[in-house]
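Missing here is one protein chain; the remaining ones are kept as they sit in the complex.
Our next item is chain A:
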Amino acid sequence: MNSTIANALLVARREISVRARTRGFLVGLALSALLVAALPVIPKLFGGPDSYAVGLVGARSAALEPAARALAPGEQITLTFTRLPDERAAHAAITAGDLDAAVVDDGRLLADGDPPQELGALLQGAHRAVQTEQRLRAAGLDPARVTEAMRVPPLTEVSVSTAGGDSGVRAGVAMLLVLTLFFLLISAVTQVAMGVVEEKGSRIVELLLTSIRPGELLGGKILGLGALGLLNLVVVIAAGLGSALATGLAGDLPDGMTGIVLGALAWFLLGYAFFSALAAALGSLVSRQEEVSSVLTPMTTLLTAAYLVAFYAVTEPAGTLARVLSLVPPFSSMVMPVRTAAADVPVWEVGVAALLMLLAVAVVLTAGARIYRSAVLRTGARLRLRDVLPAAR
């Protein structure tokens, strides 16, 4: 194997094995996964249950069951029916909370207060259908033709929005993506800067650079911490999708979900490469951990600006600002994945954005490595870019 790659991998392995063991990383991983996994559950908590127990009293209401069962899947609710001997038993079961509602023979719907809205609507619909069919038959119409006539196909739902039919869910997914990308990027990138300063401040870098080149050291560090960031992103996405499947929300997810996820991973890597090179270059200017956050300010400002634009793009994915900045690096690394999640984006736009971002990454990596090389051995007071750049040339 090429020794440059072997050295960088050696450095990356150290970063991973040391960092992956820290409590901070493990807690962050577990917490972010839990948070995202909890999200699909939240609408359920506020939206009430989607399965109901219904009691039926008397022979006539029994006819309601098949009609109600036929309607239930369309409303995405599940029903369980219980036959009860009389109205007293229905009362008791509702009061005890065993039943959500009960239909009594003579056409009354019992509930604890108002019945749940979607359950009420469904039972009323079923009742109307059963009654209509019975009355038509009683009026002497051919039962077969009545049945035939009653079989009305529902209205086909068509969305005219550019965001496609599932715009609400897509916006939710996009929003989640913005938050996840932002927090993972900023934490991974800060780790890179802190690692650079740790090695510079402890002077261990002088020892390291006698056996490997600065580019190998920096490359390995970026690689190792990036792999951990990517792992964190994969875990978060898996937790979100897993939870969506478990709660039955997955049916609502937009069609191109696989593409959205793969795109998010690719954009994360591009954004990470850009911002981590920037963070490493800035970090190499200082020698103490206390100075890291202040020296990183230009980078965090840029990243936060990208975050805000991406946030705006969630609501206006087709707006001019979102369209333009989704092509401009480094904004594109956060705005483009959000746009593709929130709405349909022409392939050529994604291609142009990716190409420009790749170019920007190449430029920043080269310049960042150059600054790092000339600054990392100069410990002491904070250096200015001006001090470093002439020497780097």
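Definition applied: a contact is a pair of C-beta atoms (placed from the backbone, for glycine too) under 8 Å apart; a residue touches a chain by one contact, two chains touch by 3 or more; residues count from 1.
Methods note: contacts and distances are computed from a predicted model.
When the listed names "ABC-2 type transport system ATP-binding protein", "Heme exporter protein B", "Multisubunit sodium/proton antiporter, MrpB subunit" or "TonB-dependent receptor" are checked against UniProt, the chain not shown comes out as "ABC-2 type transport system ATP-binding protein". Across A:I16, A:A111, A:L136 or A:L208, the single residue that touches the chain missing here is A:L208.
Considering A:I5, A:V18 or A:L308, the position touching the chain not shown turns out to be A:V18 (whole complex). What chain A contributes to its contact with the hidden chain is residues 7, 10, 14, 17-18, 198-199, 202-213, 377, 379.
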